[in-house]
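Yeah, one chain of the complex is gone here, protein chain that is, but the others are all in their spots.
Naming follows writing order (A and B), and every chain is counted from residue 1.
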Amino acid sequence: MTDFVHPAALFILGAVPIPFLPGKIRKAYLVVIPALALLAVLSIQPGNYGAMRFIGQEILIARVDRLSIVFATVFTIMALIGTVYALHVTRAGEHVAAFVYVGSALGVVFAGDYLTLYVFWEAMAVASAYLVFAQGGGPAIRAGFRYLMVHITGGVVLLGGIVLQGFGTGSLLFGPFEGQMGPAALLILASFMLNAAVPPLNAWLTDAYPEATVTGAVFMSAFTTKTAVYVLARAFPGTELLVWFGTAMALYGVVYAVLENDCRRLLAYHIVSQVGYMVAGIGIGTEMAVNGAASHAFAHILYKGLLFMGAGAVIYVTGRRKLTELGGLYKSMPITVALYMIGAFAISAFPFFSGFVTKSMVIAAAGQEHRALVVLALTMASSGTFLHTGLKLPYYMFFGTDRGLPAHEPPRNMLIAMAMAAVLCIAIGVYPQPLYALLPYPVDFEPYTGVHITESLGLLMFTALGFVLFLRALDPEATISIDTDWFYRMGARRFMWFAEKPLAYWEQAVSSVSETIALPLMHGLARVGLRIDVNGVDGIVNGVARSILRGGGALRRLQTGVVNHYALAMIAGLIGATAVFAVVWQ
Amino acid sequence: MIKRVVDFFGDQAFAVRRRQLFYVSLAIIVIADFLVSREHAEYLWDRIPGWSALYGFGSCVLLIFVSKFLGHKCGLMRREDYYD
Partner (left out) sequence: MALLSLIVFTPAVGALVLAFIRNEQTVRWTALGFTALDFVLAVMMLAGFDATTHAMQFTEARPWVPALGITYALGVDGISVLFVFLTALLGWICVLASWTAIESKVKEFMISLLVMQSLMLGVFCALDLFLFYVFWEAMLIPMYIIIGVWGGEGRVYAAFKFFLYTLAGSLLFLVGVIVLYLQGGQTFDIIALSNQDIPFSVQSWLFLAFLVAFAVKVPMVPVHTWLPDAHVQAPTAGSIILAAVLLKMGAYGFLRFSLPMLPEASVYYSTAMLMLSALAIVYGGLLALAQDDLKKLVAYSSISHMGFVTLGIFTLNLRGLEGGILQMFNHGVTTGALFLFVGLIYERTHTRSIGAYGGLMKLAPVYTSFLALFALSSMALPGTNSFVGELLVLSGGFAANPAITAIAVLGALLGAAYLLGMYRKVALGPVRLPGGAKVRDVNARELIAILPLAVLVFWVGLYPKPFLGIIDASVKHLLVRVHGEGSGQ
């Protein structure tokens, strides 16, 4: 199999030496691995690899086709960028976790069967949870715990669906679901939607991403949700449900973002919003829609990464994350501001930036299918996106009230990584052909028409007008918003109370049954046994029995004491009974 | 050079200039909207020049106020230590 090197193997096995490499060598190594993986992905040939059997099931480790290639490509590019961004981190654990995370994501993307998918899916959850735990401190650890529990629950649901699927169809191969959706399909859909952060299953994302490490969040923003988008595209294209969820998602994220004060949480809500476009596109299911979803995922990974990198740089340099505490940084961090704004323009779909050539494809696909409501909603969400990511966030972070924070540009590796992403954002926007060539279906879409350009500019610039006029109304407030995680956070407390109080008391009571009921019963039985003994057997046994009887009287007083006597009495009774049997049976 | 551009957007000194630039660009966009060809327009409203400008502004306002309403009046926003 020399013509196929699974990129996941490169990352996962490549993670092993990391803790053992010293300083500079490690840094070089860290960059080499994603670069190699990128080469592997770029030279990959479509086909099926690694068909084997595991506990009696057919599995297929890798199925390479256009859909998986386009996702794998952007994953490896982002891995490279993210690694460059994290080069300054000295703790090996975070690098190992990031590599395992990326490798597992690639494993899912190439998975040909559900079992392989499940293994990598769980690995992703654990590895990414590490990135949250690594931040340390009470809130991060608790958030990491909640994150892991939510994902494990999703994993269990997925496992249930997989087992049912295996039963129902006899095959675990991973492909589109045909016809009616049975319980297996619904379970699998639910768990995919969880990882894609479709409301109401989105709270884990907005809860955990802001608590992760600065460098870890960059990785997390890219991989978990986009892997979920990939599996949705593979298994559920054309599912009507997804159109509505996706559209609702796009607006949901934008609404919550208005209320947000933590800069990374705001960006996390935007992930929810942008993924909504992709989910809606998958739901629409036409070739253009799926193309749109895939290309949007591609662009999104890059510009979202850039945005998280920018916000992360601010947090790294100032130590603050709340908009109410930031401002006036443009003087000391101009390059960061500029690079961040490129990401902001990209996400807002300004012409000549990557978002423009991808987001419009999804909306156009919706238009082609005559879905007016979807088009209007997604367009409104676009306006909201620019409002928050391109206007509100940078204004309050970089401009706005100058709080005189001591700041400087972040370390060089972070700037280089941001620049790499920024270059790609512009390159794709200006020259989308290479991206279009990667897409699963042939592309019949021309983004740069006069109408498209003026429409976008009109939408965006007049959103800006609204921003300027109503600036005061947008001022951040020092609050948190409660999302659907309220249910399980409050619920968990009630649940634990149940386990700790009523249930534990019951258990204690049952446990003491031996003292309150069984023991006296046993005493009684032992005495009966003794009496049979005395009557049934003569001679020496009589003498022994008499002394035991005397001891038996003392038994009452020795309630908590000499255990050996009880044991002796019972064994004696037992032996006696057996002896009786043996004698009688001859 | 980047610093100069960023400063342009940040410094108070350029406030008036920024505002002028902004309104000029808004005007250009609306005018351009009238000039482009609209054969492929899918929906009724797409045929109206200046529609997206209006929609953009409207969306922005709607989002700001609906969200703030939901946040304040419907109890979505809470004090920071709500869960602790």
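Just so we're on the same page, a residue touches a chain if its C-beta (ideal position, glycine included) is under 8 Å from a C-beta of that chain, and two chains touch if they have at least 3 such contacts.
Keep in mind it's a predicted model, so treat the numbers as computed, not measured.
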Neighbouring shown chains of the undisplayed chain, as defined at the top: A
Of A:50, A:160, A:328 or A:411, which residue touches the hidden chain? A:160
Out of A:5, A:21 or A:152, only one touches the absent chain, namely A:152
Which of A:94, A:122 or A:485 touches the missing chain? It is A:122
To test your reading of the contact rule: which positions on chain A touch the chain that is missing from view? 55, 118-119, 122-123, 126, 133, 138, 141, 145, 148-149, 152-153, 156, 159-160, 163-164, 166-167, 496, 498-500, 503-504, 507, 510-511, 513-514, 518-519, 522, 563, 566-567, 570, 574, 578, 581
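Rule of thumb we're sticking to: only the chains that are shown with their structure count from here on.
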So in the complex, which bits of chain B are touching chain A? 2-3, 5-7, 9-10, 22, 25-26, 29-30, 32-33, 35-38, 40-43, 46, 50-57, 59-68, 70-71, 75-80, 82-83
Interface residues, chain A side, partner chain B - complex: 254-256, 258-259, 330-331, 334-335, 337-338, 367-368, 370, 372, 375, 379-380, 383-384, 387, 398-399, 449-451, 453-468, 470, 473-474, 477-482, 489
